[in-house]
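Apart from one protein chain that is not included, each protein chain of the complex appears where it belongs.
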Amino acid sequence: KESNDFPLSLEEYQRYGRQLLVPQVGMKGQLKLNNAKVLVVGAGGLGCPSLAYLAGAGVGTIGIVDHDTVDISNVHRQFLHSSVRVGMYKVDSAIEYLKELNSNVTYIPYRFGINNENAFKIFSQYDLVLDCTDLPKTRYLISDVSSLLGMPLVSASALKTDGQLAIYNYLEGPCYRCLFPVPPPANSVLSCGDGGIIGPVVGVMGVMQAIEAIKVITGAYEDGSVEGGFIFGLTLLGAYCSPQWKFIRMRGKKNNCKICGEAPVIKRDMIESGQMDYSEFCGSAGPVKTL
Amino acid sequence: KESNDFPLSLEEYQRYGRQLLVPQVGMKGQLKLNNAKVLVVGAGGLGCPSLAYLAGAGVGTIGIVDHDTVDISNVHRQFLHSSVRVGMYKVDSAIEYLKELNSNVTYIPYRFGINNENAFKIFSQYDLVLDCTDLPKTRYLISDVSSLLGMPLVSASALKTDGQLAIYNYLEGPCYRCLFPVPPPANSVLSCGDGGIIGPVVGVMGVMQAIEAIKVITGAYEDGSVEGGFIFGLTLLGAYCSPQWKFIRMRGKKNNCKICGEAPVIKRDMIESGQMDYSEFCGSAGPVKTL
Amino acid sequence: MKINIEFSGGLETVFQNIRKYSIDLEAPSDGSPLNIKYLLTYMVDVLMDADSKANGGVGLFLLDGLIRPGVLILINDTDWELEGEEEYLLQEGDIILFASTLHGG
Partner (left out) sequence: MKINIEFSGGLETVFQNIRKYSIDLEAPSDGSPLNIKYLLTYMVDVLMDADSKANGGVGLFLLDGLIRPGVLILINDTDWELEGEEEYLLQEGDIILFASTLHGG
């Protein structure tokens, strides 16, 4: 990688050849990917496909956060974790797989959950965050921290047969809290463990996160590659609906948002000190009701 | 698996627990998946994600057809094939991975290409075909054979930043030839090798094939799970468009279709004898032009 | 007036497990406007199934008479906040989508 004429190694030219051919990526985009640092929070149903395609595309540094270990009930949709790795940390299982896929990438494991104390220190080492988690309190924490650090957040979620996707904190767009200032009642929240999930439904949302991450990293929303530039909205999947996909244009940044508004009230020190209590904010998960 | 009260093994209950919870699958759907035989033609950019999720979901028998070996330029999108398996048959590489993912599935390897002579013999052992190939002549052959055998065909394709998905030969819907009676001029056809491809773009189409395969196998289009039942159309992805997804309602079966019309002229023996020459029909791929 | 109601993300479970309704809505007899606010009460009164009502289903849809946090209302594929929220006057053929935020992953 010495000279500017050949910014990639021969192996990289061969490996990334098919995406180098695509004008929206090209050499300029590939170098941006090689230099990008992406944090994937959650190595489950969303994280597995995102990670496989981000590593495949040659994102330079990938951090992976997950406190959990592989359970046999994960394997139907979390395809980085094979049956033979049940019991291993998901982070280690994922990295074992990803290293064989593409050893050019630097993988950084975090074998614990994101929390008030560690979030800023970890996040600030990356350019972009993917929210692949499954609890409202974690989703608020991830959004607040990435918004305060000015990092784009590619967020997806899924349950049963449905999925949702959005990019927060990006260009002039809103944060998660602008859209959802008040958390849902705890008894209305279902995880994939409780509500069930069809494997490729969550899978397709994770792959869409990889597409959006590549677009954000390569600047596609800013250089005219995406016609019309960035329009904030939600992409909805209803796998048993017809049509299956819907894009909903949503409100922008809210002036009174507690994180990204004109007079923000939630600050970094309030989060790090624990004054901002996400468990309390989202309520304790009591017995779960029907959705 | 002795008694009707416990139709699955304990390991299967645990493994498939999350999709058993989804009403559109449930125990009835899981048993249909366990008994299903699916043929995936092509273990590349579409085949890899389809295979991972079909195996994860517990499709009983999965046949995989591919004559090709793993090249380093495949790995960015074909995540079943790791860098350490370069040079191996894609079919063997895929099965090595899939066995570790789910050993309950029976995997049947076909380390050669589909052709006029072998297609009927292979296809007739399956209930459903996924077209994950990348040449018009193979796509016509796959469609003709599956239509003549009365098998549903879940077909997807991708190039650069775009993707397409459809289910052919299904319920009262058309075959591929109804839609495309005349093949495109050979010089207008680009493969992913020639035109380039963004990994998760072809990936997302492969995952969508797995969703549609699960819906077809479990009868979702026939039992009311999909509101409005089956409507034939194309699902289009433009990853750099806004919105990214579009569903286009298309014409139905054509009365004058040479395969599935009222007076079909292409018959099984014409294909098996080689009288129907797909290479000639689609033209030789001369120097490739701009799309 | 013909109004279409759709659910995404799970709320159909308290509305008889039907994801799409096409209803014929008459103006309220007390002369109040035919707006989203009225539609919400209509949905609880007429469309929600008795079983769900008896088991806290209303709380999954409304909180203190307003749409509960975590449910987005989309009017013809546009955020209701851009359309006047509760006061939005329903128009013939409107598609009102109730999308519950998902958190699973």
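Letters A, B and C name the chains as they come in the text, with residue numbers starting at 1 for each one.
Basically, a contact is a pair of C-beta atoms (placed from the backbone, for glycine too) under 8 Å apart; a residue touches a chain by one contact, two chains touch by 3 or more.
Everything quoted here is computed from the prediction, not taken from an experiment.
Touching the missing chain, out of B:P136, B:P152, B:P200 or B:G261, is residue B:P136. When the missing chain is restored to the complex, the residue among B:L51, B:V70, B:L141 or B:A156 that touches it is B:A156. Per the touch definition above, the residue from B:A36, B:I114 or B:V189 contacting the chain not shown is B:V189. Subunit B meets the missing chain through residues 42, 44-47, 131-136, 139, 156-160, 162-164, 179-185, 187-192, 195, 197, 202, 234, 236, 238, 241, 246-251, 289-291.
The definition used in the following text is that only the chains that are shown with their structure count from here on.
Look at where the CA atoms of subunit A average out and do the same for subunit B: the two points lie 28 Å apart. Subunit C has its Cα centroid 38 Å from the Cα centroid of subunit B. Note: centroid distance subunit A to subunit C, computed from Cα atoms, is 30 Å. Within subunit C, contacts with two or more other chains are made by residues 19. Counting partner chains per residue, subunit A shows two or more touched chains at residues 160, 192, 195, 197, 241, 246-247.
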